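I'd like to ask some things about the structure below.
All protein chains of the complex are present and in place, except for one that has been dropped.
Letters are used for the chains, namely A and B, taken in the order the chains are written, and counting of residues starts over at 1 for each.
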Amino acid sequence: MISDSEISTKQIICVACPKGCRLSVQQDGEKVLVTNEGCKRGVEYAIEEKKDPRRMVATTVRIQGGRHPLLPVYTASPFPKAHIMELLALLRHIEIKAPIKEGQIILDDALGTGIPILASRDM
Amino acid sequence: MGIKENNKYDIIIIGGGVIGCMLARFLSRYELHILLIEKESDIGSVTSAANTAIVHPGYDAIPDSLKAKLNVAANPMWDQLAAELQFAFERHGDYVVAIGKEELPKLDELLERGKKNGVPGMRRVSGEEMRQREPNINPAVSAAIWATSGGVCDPFGITIAAAENAIANGVTILRHTAFEDFIWDKTRIVGIKTTQGDFASRWVINAAGLFCDKVMHLANVHPEFNITPRKGEYFVLDRAQFTVNNVLFPVPTDISKGILVTTTVHGNTILGPNAQNIDNKDDKENTSQGLDEVFEGAKKLVPAINPRHIIAIFAGLRAGGNAPCLTPGCDYQHDFIIEIPEQVQGFINLGGIESPGLTASPAIAQYVIELMKDAGEHLKEKKNWNPIRPARPQFRHLTHAQREELIKRDARYGRVVCRCENVTEGEIVAEIHSPIPALTYDAIKRRTWLGTGRCQGGFDMPRVTAILARELGISQLEVSKKNSSSKFLYRSTKDAGGA
Partner (left out) sequence: MKIKNCDIAVIGSGPGGLAAALAARQNGAKEVLLIERDKEPGGILLQCIHNGFGVEIFKKDLPGPAYAQHFINEAEEAGVQFLLDTMVLEITKDKRIFASNKSEGMLEIQAKAIILAMGCRERTRAQVQLPGARPAGVYTAGTAQRWVNVEGFMPGKKFVILGSGDIGMIMARRLTFEGAKVERVLEIMPYLSGLMRNYVQCLQDFDIPLQMQHTIKRIIGNERVEAVETVAVDDHWQEVPGTEEVIACDTLLLSVGLIPENELSRQIDIQLDPLTSGPLVDNHFQTSAEGFFAAGNVVHVYDLVDWVTAAGLRAGESAARYASGELSCREKKIAIQHGKNVHHIIPHTLDPLSLQHGDEQLQMRVTKPLEQPVKVQVLDGEEVIASRTLPYARPGEMVTIELKAKHREQVEKAQHLTVQIIEKE
């Protein structure tokens, strides 16, 4: 199904499951066409990757009064890929105070995404 | 001359390897104001830190050479030396192993040479006997020579111990201090210029190892003498997976001495060295050809070695000299230079001190003292010279009861930092604050044996950098492996500069 209008084609590796099938993803305006799909999950993944790619992000923030100088934190759910570096820059500049409990919200509604940043452990 | 009073000495020793430190130790017996300078960040960190640590019987040195004479003279001194300076030394003899019948005549040659050199306690051992003493030996062993006076030592330990004993007896040791030039009064050397200023001295001793040629040329001595660095590469094998019980030499061929396989005082097995003449005195890199040559070569003696046994690789440079043997009739062209040259006053010159330099070191020191006496130097013995240098406790060698006592004295001995070799925080702290403080990771490694095990520092490095920072009151970012150009860390995780 190849037309000669402005279609951009990209090969991606699906990571919905560990198999890692290679999918061909063609974006034709609003439509996303997936070929070589191995399964339904792969199609869903490919579409998401095109429209709204997200990743779980884990990093550390500075903590005062804790056992270590850094507290590991993570996004409660997958975060928009386009804003990850911005998120990291933001987190680089905050400093929190111990004691902290695992699961505690370190930063709520990060960058207006509605996604909180959580503490990965007690400290 | 404008040199401050406290920069005036009777003797300055250039070079803090095992030779310089041993000279300092033996000379410290006399009423002399002695300075030893070392250009690196630590003593004993170059050739003295990369060798097989063997105390040779002396049968392989060329008869009538100074090497042979001093090797054989020094060998019996080691028991007392090790007892006084308290470093690890074991004397179980060494073996030259003939593989196959064709190599048997070589054993006879070595026995002959040993006899000529005055080496005691050499005897033949049958192939069967060799297989019993050394289960991993090549089953094709036909016979061997057992030279009972051979041994192994801790090469780091002996250098540190000699230096500490020297300091205890009044010697000053300055590290990070590189010799630049001599200070002259006509044909007499009266001092030296260094990167840390000028020093005056009645005698300057050249113990500069790889750079002894540069030093002696600046003294206008032996312009024809040159050091050719000779690289040797080594493997260390995991004692849990492969051991040899002994020091094993192959029979030398006309081309090479062969690759040795030896036990060490730490129970590991060392393979090597090969011998490759190079140009660059700073090149201690391991090479794939060199490593292959050593590993394959070692299989001649111990065919069962396997790359899975390897835990460490390293390389060292020997200071190979081209000085002829001074004994009439001896045709050897790579002998030691140990002399007080006639044309220059105030200079004692050592050159080309490669193997058996470590073995010969106490005899070299005594020889230098004899030369000084012959030159009219009146050496007055100190009344309170203390030859004993007390060793610091090593947790891994103690019984559980002894460990308990040690931890009671200082709780830091209760925390093991290097898991593979069981080195504790207490030992690390003790070395950081020792008479020749260990200020870098490698300095601690040489003194405590930390980081030399299977994980090669993977576990201990972050802990050691933290301890060094704490004890020295510096940031961990300033902690280094060898010197200020080899820091471990770059910045704090959250200081990204522009990012």
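Here is the rule we go by: a residue touches a chain if its C-beta (ideal position, glycine included) is under 8 Å from a C-beta of that chain, and two chains touch if they have at least 3 such contacts.
Everything numeric here is computed off the predicted structure, so don't read it as measured data.
Asks: Hey, which of B:92, B:300 or B:482 is the one touching the hidden chain?
Replies: Reading the full complex, the residue touching the unseen chain is B:482.
Asks: Among B:307, B:329, B:376 or B:473, which residue is in contact with the omitted chain in the full complex?
Replies: Per the contact definition at the top, the residue touching the missing chain is B:307.
Asks: What does the interface between subunit B and the hidden chain look like in terms of residue numbers?
Replies: Subunit B touches the chain not shown through residues 236, 240, 282, 284-288, 290-291, 307-308, 310-314, 400-401, 403-404, 407-408, 411-412, 414-416, 419-420, 422, 424-425, 454-459, 461-462, 466, 476-477, 480-483, 485-494, 496-497, 499.
Asks: Determine and list the subunit A residues touching the chain excluded from the picture.
Replies: Residues of subunit A in touch with the missing chain: 12-13, 15, 18-20, 55-56, 58-60, 67-70, 72, 74, 81, 88, 102-103, 120-122.
The rule we apply is simple: only the chains that are shown with their structure count from here on.
Asks: Can you list the residues on subunit A that touch subunit B in the complex?
Replies: That would be residues 60, 62, 69-70, 89, 92 of subunit A.
Asks: Which residues of subunit B touch subunit A in their complex?
Replies: 492-494, 496, 499
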